[in-house]
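One protein chain omitted, others in place.
Let's turn to chain A:
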């Protein structure tokens, strides 16, 4: 895998399969994402986009295939040509540098905004509290919320909460950021501020995988869009091609409905 000449992709998913009971939600997903790229996952609801995203940081276990992040098989250890399943606390270590932003924000409701952002560095990475708070404040400043550092999540608007959630992920200095429909739970007038922060991240060459229904964002920011239907990838390519001149019938139908 580590051929000297080839640059290793940051994410390499091979034939990822997942079933919930009798329904097969992922039927062998392949995806390769290079460092610094932004990939948007599109498709109708129930296509398995979110499930696939959650497989990348092993919030869902996979039933087949492999997910490699930065040369490491997520959820497993490679030994003697076999993949051995890791216990949860070992998987936790692999997740440290894979950030995730949820549709419903999931900020820690019992901690202030600043504590939310500093929690990971202090408790997981062992950063000194003073340093972590200073850094958290800088991150909050970046998402425009330094002035709400002492507020509780319940006192913020949805858009503000999501920006804090992004800051919380960034505090772990992630190599890869996963966004699971980050603007779907927001009032329409609050979507812009979150996309703004994501655009800025993309501009700083953060590697991002984004499940979204925001076609405008995909067209403008994505290096590649992946169109999924029924647990399989139907079409992949640059947004200019997939969104403007889709080859596949299902893609055309979907775009006709959302655009």
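Just so we're on the same page, a residue touches a chain if its C-beta (ideal position, glycine included) is under 8 Å from a C-beta of that chain, and two chains touch if they have at least 3 such contacts; residues count from 1.
In this text, contacts and distances are computed from a predicted model.
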item: Hidden chain of the complex, named as in its UniProt record, picked from "Na+/H+ antiporter subunit C", "Amino acid ABC transporter permease", "peptidoglycan glycosyltransferase" or "Thiazole synthase"; value: "Amino acid ABC transporter permease"
item: Given A:21, A:81 or A:154, the one touching the chain that is not displayed; value: A:154
item: Hidden partner chain, touching residue among A:93, A:134 or A:247; value: A:93
item: Touching the absent chain when the full complex is considered, from A:34, A:66, A:106 or A:184; value: A:106
item: Contacts of chain A with the absent chain, listed as residue ranges; value: 57, 59, 88-89, 92-93, 95-100, 102, 104, 106-110, 112, 115, 119-120, 123-125, 150, 152-155, 165, 168-169, 171-172
